[in-house]
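Below you'll find the structure, written out as structure tokens, and then a few comments.
A single protein chain has been omitted from the complex, and every remaining protein chain is retained in its original position.
Coming up: subunit A.
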Amino acid sequence: MTDTTATGRQLPDRLDNPVKSAVLSWESLLVLVALAIFIANSFASPYFLNEWSLSDMTFNFTEKALIALAMALVIITGEIDLSVASIIALASTMMGLALQYGADTPTLVAVGVGVGILCGAFNGALITGLKLPSIVVTIGTMSLFRGIAYIVLGDQSFRGYPASFSWFGQGYVFWVISFELVLFLLAAVIFYVVLHHTNFGRRVFAIGNNATAARFSGVRVDRIKFILFCLTGLMSGLAAVLLTARLGSTRPSIAQGFELEVVTMVVLGGVSILGGSGSILGVVLAALIMGLVTFGLGLLNIPGIVMSIFIGALLIVVIALPILFRMWRQRRA
């Protein structure tokens, strides 16, 4: 899945105007798209512009977006993790199992997050230790993790989570601001600082642009990739806590198909699937857009499966438009 056309790079004789490049950036395009959808939603449904409606809207994306933050880093290094939804299923199942043995709320959260980290470490060890392609490994662990959930649960489900646990998925910190939203915003700020303002973040980009060159300049490529897979596992574990608390029950089919939505979010956010570029701001905006689209269509009574057409088309169109625009400009020049 690599580029084959080796085109020479043209060296500019001056730097781009920062204002101009900010206006023309991917993020500003996303802001425009988000605004357009927001306005369209307000006209389409009288129930949309209401603080509780908007608060409900955030539940559409917070869990997936938490994972998307970590997934963005993984994809920037040129890898991918398709097992995230299955990690949610396994972590949720283990929390349910712990509940059967009388675990209290702090233990439940620890189990969920712990299982997430372990699953991520398992992925990371196979990928960096044995030098295997991440896409195949995580397709395998995707079956394995959810498979274990099926072995434990079969066609049964765990329910009866304590009220103090449900707060993580259903509670509000302040007015209409849910705990999930606060956690997501906090995580987004942390990921923003880590990716864009630390050495670690620079190394993540370095690996994605040229892993060999990064190794020669002293970046511990394997260690960083391992950490990133653990991080994705951790975020999936957190998402499992939130989702389980919100739904109040665990089935082995929980979070089915999340992995593709998370990857869609990341790619829509302007992270190159080939690695090497992307921003956290873009991912956050893409999460917001996907939340707005699904919620707006939901208010119009459009079934979920039809919404997925919009999401799929959005993914392709948003990627294709800049390419078409570039081709059109080249043809004119």
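Note that a contact is a pair of C-beta atoms (placed from the backbone, for glycine too) under 8 Å apart; a residue touches a chain by one contact, two chains touch by 3 or more; residues count from 1.
What we mean here is this: contacts and distances are computed from a predicted model.
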Hidden subunit of the complex - UniProt protein name among "Phenylalanine--tRNA ligase beta subunit", "ABC transporter substrate-binding protein", "Cation acetate symporter" or "Rhamnose transport system permease protein": "Rhamnose transport system permease protein"
Among A:147, A:171 or A:248, residue touching the chain not depicted: A:147
Candidates A:177, A:194, A:299 or A:319 - the one touching the absent chain: A:319
Hidden partner chain, residues of subunit A it touches: 1-6, 80, 126, 130-133, 135-137, 139-148, 150-151, 153-155, 212, 215-216, 252, 256, 260, 263-264, 267, 273-274, 303, 305-309, 311-313, 315-316, 319-320, 323-324
